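One chain of protein is taken out of this complex; the other chains stay put.
Order of writing sets the chain letters: A, B and C. Residues in each chain are counted from 1.
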């Protein structure tokens, strides 16, 4: 008989859906000791929360997250709310001794993140941040190949996250649907929303960044604010590029934007090592590109690996070779890993502290964009 | 309050999993009048059936499908068993007035399929065959484009289904895992297993085939039989190629094999029309290739459409643009369409009679491979 | 000091240009014992011939190929005229003891080709047919890999040649520009023009075809004839598909058409062996796709080999790695190989006799398309 893991979800937006789906599915595909139970969903708008609960099978509804956090029948608080609410909820949940799963980015900035880290570490509760792209099988496999030493000395790491959905000047900012465009709710623009993903993966794959030099731009300077109905200054960064150096001596080139016409969610990464290189992109997330210089010289070429075999990470749990999985499965994998780690009383990465490092990099990036100078990344560990 | 649609699943293999997943998920993403309920799973091995029920949440277990078919609390019989059992189960289910969802291919051959069609039509029960690839959003979109007349007169339709998993001579035939290699259980080899998919899509997109000329081959002539432990003759076709003519005057080129090294499940299709062409493949199922000759001449090129937008078929139900879905979602879509059609008291394609046409084409193909001549495809409607 | 190889070119169309370019360039890149000299170009229209000679540096002009063939200062007769004139010119050139380079296809049909083969073999003159795609470096490399036994037992060979330039019903047939659409000048349609290329490569890479079964179609039944100004029946095949069996037991699937919207000159080939597979296409002719099952299982993938390195066939003669060559270079390679073979008094492939085999396959294909039956391919050697 499996133990129950009672989930209390705060927020029911896009991420609320991906998480709920993950909780519901994970047990069908992974043999785990704990069974996530959709105990409660919490949102200020009761009607919407009830509709969401109905669709996904949540057993109850709360309209005040403070109440949710105090409920005895909740084991895990899952924070899916806008960035400016993460800290307050997490601190309360930690104080209540709950496990905490928090959407990324961890916080509005590094200092706020550090407070959260200290709180959960003091409380000693299991915690994790939803940097889901680590769990794309192709990306997990990249990690394996790097850890096996196949690439040798690393020279370059480059990543981009290109979107094009905010090009229209008519798009408003703020409110439930567009809080990501509101500096007060989001903390930053593409830096926290997109680059944070790239940074999390990079640090995982290639180690810490030592210093960065960045450039940001806000192409559309004013937008109507959904909540006030007035044209207001846009505070977020529409695009952010940075160069950097990793501790291992390799060079970093990062870019993100919401103004790259033709790209919906093109997260790409490439690592060039002495012996081999790896490339991946989110638009074909089921493939890993791999080049190995040790191949016979006339037969060297980039291999397009269709990561759908039983011996590829996570894929033995799904279908048969050749049949691809998609975006949502990364969340299932993350739940599976969290639950498995829980059974072993081990942390599941990325923890709050892991995510703090990404926060520090983001802070340094935004600072450099203002100072026009190189900025050191503070140590998070 | 949604009506319940009580499912009785027969068989728990690969297809049992894809269907169960679809029943469980469909209500989270599609707003339907009926809610599928996992009422019972049926398999001869009770222990395995119970484990499966436990994993997927089936409420009960049967070990004799005849009992299942007679249960009053079952609305739908879903047949996921080897091909040689489809007819018997379907006939009994029809006699019991159950709705029937049957895995493809419909039957062992055309005459058997015709019997099934007559039975379900006489019983007047809703019915559908699981040719799931129609519900890949990119394929559904191809259908839309064709129906809109964008391609103009059609000249060519070509499809391939290439795999490489049976190349080793050490692979046995038969038994639960490998019944597809056993002529008695499968009826044919790649023709019924792979080409049937290609034919179903082709007829849907391009209309009926008039006549065919085919070639088959069995590369490995003998394999150990899992059930007898003896080396036995291989009765199935390892590869099958056919040419043909559609009623609309276009030419057909079809090929399938399990001996194409490097391809896991590479179902590809291409349609060439007077004005435009379309291509798609299963290894990147979230993309549709589209060429339109009406584009300004110097800017003509194959467009790689990332079929993940809200205005693409089914995709408004899932995530956000750029985030791909996978193989399993085709089954969710098929359940959604079946349930929606049910609410409107309309048939959901492909019906048994639709699937009979594919059966007739397969029969003609296999016959032609023997006679070395062109064979007419019998009319199924 | 290099010996001179005096070229007499008959015809100055598209192929006249590719050959002239090859003769002019070969010595700049290949260190050869003979230096091709552009001695004379021959065409009925003297003005056009002179203009061509002027552009390319031919030293003289003839308007009657019979005179050219009799000139003492000509070593090689290069036949670049429509198919229906190959035989007559070749026979005369052989009688005059000239070396002969003949555009493909060799002849209007097998029997005519046999007469040509007998004539040149009796005359004992060096001879070659311009099936230039053998000399695409990626294709030559495919041959090397196959000869090294890397693919193991071959199961499948498939090739297509897709074009779309004759879809408009307004396009006339015949005359200098469009003789390929005139059955009297061309002998056949896509079979001799496109499939002949595919067959030549296939036989070279995979050995002889034993038997074939084919289908042809003429989509546009009548077209204005350029020479008569009248609407006349179209005699050529617009599309031709055939299945076949090679002597080595592998299966053949071939298709060609000029009605595949979106494809300009898409010659593709793929070979599936027990251990490895190879694929190539003319639209990216500088790449070879290679899949090796012996690679570590989780790292298997199609390698996209950029065939531009010094250790790739012919490429050491050109630029530096990464810098691609194009279509015209295949002719340079063919001249280089012919000249090198000449120095060694060896035949350069494909000889007239090699090309006769392709002719026989074409005949069998066209015959099968009429009879609706399998046809054996006559032996050419």
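Throughout what follows, contacts are C-beta pairs under 8 Å (C-beta built on N, C-alpha and C of every residue); 3 or more make two chains touch, one makes a residue touch a chain.
Bear in mind the structure is a predicted one, so any value in this text is a computation, not a measurement.
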| item | value |
| --- | --- |
| Sole contact to the chain not displayed, among C:34, C:56, C:246 or C:259 | C:56 |
| Of A:6, A:257, A:298 or A:380, the residue in touch with the unshown chain | A:257 |
| Chain A residues that touch the omitted chain in the full complex | 155-156, 158, 162, 164, 167, 213-215, 217, 219, 239, 241-243, 245, 249, 251, 253, 255, 257, 259-263, 272-277, 291, 293, 300, 302, 372-374 |
| Absent-chain interface as seen on chain C, which is shown | 14, 17-18, 20-21, 24-25, 27-28, 55-56, 163, 165, 263-266, 282-286, 306, 308-309, 318-329 |
| Touch residues of chain B, complete complex, unshown partner | 141, 288, 290, 292, 295, 297-306, 309, 311-312 |
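We take it that only the chains that are shown with their structure count from here on.
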| item | value |
| --- | --- |
| Distance between chain centroids, defined by C-alpha means - chain B, chain C (Å) | 42 |
| Mean-CA-position distance for chain B and chain A (Å) | 36 |
| Residues of chain B whose C-beta touches two or more other chains | 263 |
